[in-house]
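Below is a structure I'd like to ask you about.
The complex appears here without one of its protein chains, the remainder shown in place.
Then we have chain A:
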Amino acid sequence: MRNLWVFINRYSTFFLFILFFGGSIVLVVRNNTFQRASTINSSNQIIGSIYQQVDYFKGYLSLNETNLALARENAALRALLKSSNYDNKVISNVIRDSTQQPEYSYIQARVINNSVNQKNNYITVNRGARHGIKKGMGVISSKGIVGIVLNVSENFSTIQSLLHSDTKISASLAKSQAFGSLVWGTQSSDPQKALLRDIPNHVKVENKEQVITSGFSLFPPGIVIGTVLETGLSSGSSFLDISVLLNNDFSTLRYVYVIVDKYSEEKEALEIQNLDND
């Protein structure tokens, strides 16, 4: 005990300093908000940085699972994006008038796949069987005809484009009302040009005359297809081959309308009977 006293006495200056300095520091930390905040912070800084380092190395161990989890999360988030939603809304306008029963109604659809450069071109749209689309329906756009529905799934349909070697559409000349069939791809593969065949020789065809749908097939009558580009292209028989400049620009096609013909089944059933009678 005596030794301790001697020791303290010998270094009294230092102990006094520690005493007073410690008192000051206590005052500083207890009464100054900044120092109080940073005491807590700096201790956290040290401990925090150690934790951070350890965590940094531990992160490598679970890198695989983390990547997997992130990928899964990405997929889930991507599914929430508006652009990945399937737009199920169909805007249809039904006129209720008993004197004039509407024959045609239209299903609006968005083009989600398209080609113009192939020998046979197809278009895919985001409407299908659940929206009432059936095989063989006609498809138009705001600028002209587009094609015929080829295959239908639950939510999508493929359209055999007008730019297809098998597509044959009944068309007529606007003034003479003479009708023929519109085909594409027999002479050139220009997506702007089609050929109007089977117009009788005697019909006077004017340059830049409008070519419209005849109404005999899937399309309502009077839809503009294009204009006459070249006349008098004789195929050597009693029929004219007329080159038609298409009104529709297939390469910029965005929205199309699928035509629902209310009486198409009735018509078809009737026409099949004709064949049976042969």
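Observations
To be clear about the criterion, contacts are C-beta pairs under 8 Å (C-beta built on N, C-alpha and C of every residue); 3 or more make two chains touch, one makes a residue touch a chain; residues count from 1.
Definition applied: contacts and distances are computed from a predicted model.
As stated in its UniProt record, the chain not included in the shown complex is "Rod shape-determining protein MreD", which appears among "Glycolate oxidase subunit GlcE", "YceI family protein", "Rod shape-determining protein MreD" or "Peptide/nickel transport system permease protein". Only one residue in the set A:F17, A:Y51, A:F216 or A:Y255 touches the chain that does not appear here, and it is A:F17. Note that of A:I8, A:V26 or A:I112, the residue touching the chain absent from this view is A:V26. Contacts to the hidden chain, counted on chain A, fall at residues 12-14, 16-17, 19-21, 23-32, 34-35, 38-39, 42.
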